[in-house]
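Dropping a structure here in structure tokens format, bear with me for questions.
Removed: one protein chain of the complex. Kept in place: all other protein chains.
== chain A ==
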Amino acid sequence: MKRSGLWRLNVVLLLLLGLLAMLSTAAGVKWYGPLSWFSASHLTQQILLTIRLPRTLAAILVGGMLALSGQLMQNVSHNPIADPSILGVNAGAMLALMIGGLMGLNLNIFNSLWLSILGAGLAFVVVLGLAMRRRGLDVLRFILGGTVVSSLITCIAYAIGILTNQTAQYRNLLVGGFANVTMPQVHALLVVMVILVIGVACFHKELSLLILDDSTARGLGVRPARTRLLASVLVVLSAAMAVAVGGNIGFVGLGVPQLVSFWHPDRLERNVLPTMLLGASFMLTVDILAKTLNRPNELPLSALSAICGGIFLMVMLNHKKVVVA
């Protein structure tokens, strides 16, 4: 019964994703129906292939990646309110990208990837270092410390922007979005996605057992410190990649895993696929809204996702008996 429920969920989500992907390639400044892939002029095909398709793929990959990394983070921190954007990881990547841009680095996909990994990693190490006690991770410190570090980093980024007269660049990073995604970026996203999936697949048992407290997990043959490190590396990698391509997109990792475990409470390893599918669908929906609601201008993706996430978090704190600490 349980197993068939999972299958049904997966199939429904997959259909939803397919539908949204079709809608996403069709919608935009101008509407191209699904048939224009075959019949239309060379120009139309060119637009579909070089503009619409990379954008759709990037949204799918980033959504799936962020949702999965949110799930990992919630598992690691034993807390339903963990998310890379709350914990300062996104802000760190943003600051590094900004500094790199100011130092005259060419922000191609390779440079922006290592820069944002560096920034995200440093920020995460700081937050983790603040939250580590001798007994293990202190959850309250992790969340609130992360929030404060995050806003501190954002302030510094803005100060740098002012001092160097580069507020325009700050603005671009702040806004985010998939409008200018190119095929090489999609390839890089794909690589990171494969690494993430392989990592989770190889260590799914250990990662699932992290939800237990440390001594129990140790009794079951898991080394908590090492597993936590692995999960952190995966989280930082995927959050950094997402920032490098799409800007500061928050809260996807917060709501999506919560919803999936609400529909289908189960172990981490079984919920990986539905979480990724739902994350991708969510990201596609937001992206479609961003490019169609205010045509021909784009709405800022980061603001849309913050609004959705903020509402979700408020509702969550209101209704469910969420254990926050």
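One rule holds in what follows: a residue touches a chain if its C-beta (ideal position, glycine included) is under 8 Å from a C-beta of that chain, and two chains touch if they have at least 3 such contacts; residues count from 1.
Basically, contacts and distances are computed from a predicted model.
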Candidate names "Ferrichrome ABC transporter permease", "Tobe domain protein", "Transmembrane protein (Alph_Pro_TM)" or "Outer membrane lipoprotein-sorting protein"; UniProt protein name, chain not shown
"Ferrichrome ABC transporter permease"
Residue among A:I143, A:L207, A:V256 or A:I288 touching the omitted chain:
A:I143
Pick out which of A:V197, A:L212 or A:A303 touches the chain that's been left out of the picture.
A:A303
Option from A:I51, A:V175 or A:L212 whose C-beta touches the chain left out:
A:V175
Residue list for chain A contacting the dropped chain reads 81, 86, 130, 138, 140-141, 143-145, 147-149, 151-152, 155-156, 158-159, 162-163, 167, 171, 174-175, 250-251, 297, 299-300, 302-307, 309-311, 313-314, 317-318, 324-325
